[in-house]
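Take a look at the structure set out below.
Excluded from the complex is one protein chain; the other protein chains are retained at their positions.
Take a look at subunit A:
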Amino acid sequence: MKLTLSSSPHQRVKRNTSQVMRLVILAMIPGVIAQVLFFGYGVLIQATIAVITAVVTEATFMQLRGKNSKFALNDFSAILTALLLAVSLPPLLPWWMTVIGTFFAIAVVKQLYGGLGFNLFNPAMAGYVMLLISFPAAMTMWLPPFSLTSIQPDFIDSLTIIMTGFTDSGYSTDQLRLAVDGATMATPLDSVKTALAQNYTYPEALNQPIFSNALAQSAGAGWAWVSLAYLAGGLFLVKANVINWHIPTAMLLSAAVFSFILFIANSDAFASPLFHLLNGSLIFGAFFIATDPVTASTTDKGRLVFGALIGMWVIIIRTFGGYPDAVAFGVIIMNMAVPLIDYYTRPRTYGHTAKNARKQ
């Protein structure tokens, strides 16, 4: 047996930031493919626009701050932020809104706070919320999935509609949104919320073309597949040890529990837990957004609290608030609470019991 002798350090860093970021980007691929299959090429175009904006902004600001911009770009964090933002955006959003959102995320939310590792808020979600508050109409303009549309925009159509607002043949986003029966279609969360607000019951609300088959009954055609694809990517991240299981588990579980409480209290007025889980960006947010190492809680216990409270906020805002989806709001609210959570969930120092610690 050969014993190797070496001087310290004996424990080496397995992965650096850039590798972690690239793994997360890799894990997003299934979800992005599902989005392309169900909602068209728009998401790819948005991603391109967002990545270009993010890289240019990051480089410019690092230069302005007198830092090494090449080093900052090499860690892929700006590109990941841009991608996370791009997949959250409606696929046919006008290009300049994507540019504004990405610029805000990188320049204001990340760089003005001191760059990677110093930002208080999740840059992608802060950029998303900024866009949602500024342009509520455009930001909720999701196309219905392909199985339900009469006109399916191809790549060139998507490109021209993002750049100019109209397809080659002169259709606007609004016209594309008109479904077969001529009624505008919203996202499942939006349509259920609207129906419930009009005093329909939840089973009645599901009686719309968007919920046309068994899987769609719980999440609307297309959306469920996108969520499941992101779930696969997220599980890969947990398996690869890039993210801890605490935040996603706590977040999904608490969302399920809170929606279940409402659902058994009045199953006519509130959507089912499965509907909440598979819809909107809950799964995507649980694995890809809330687990951001910079803005999430850093202790295991704290991560459980952090995730659970995001889940609670999501259900509260989705059910009683003004916006149909709430993952971005939940994450940003809890970002503010992270220092407090970390303070109260400090792990026990090795060699001290909790009792001893209090006595001292």
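Just so we're on the same page, a residue touches a chain if its C-beta (ideal position, glycine included) is under 8 Å from a C-beta of that chain, and two chains touch if they have at least 3 such contacts; residues count from 1.
By definition in this document, contacts and distances are computed from a predicted model.
With the options "Heterodisulfide reductase subunit A", "Ion-translocating oxidoreductase complex subunit E", "Cell division ABC transporter subunit FtsX" or "GvpL/GvpF family gas vesicle protein" in hand, the undepicted chain maps to the protein name "Ion-translocating oxidoreductase complex subunit E" (source: UniProt).
Checked against the full complex, the one of A:99, A:138 or A:312 touching the unshown chain is A:138. For subunit A, the residues in touch with the chain missing from this view are 108, 130, 133-138.
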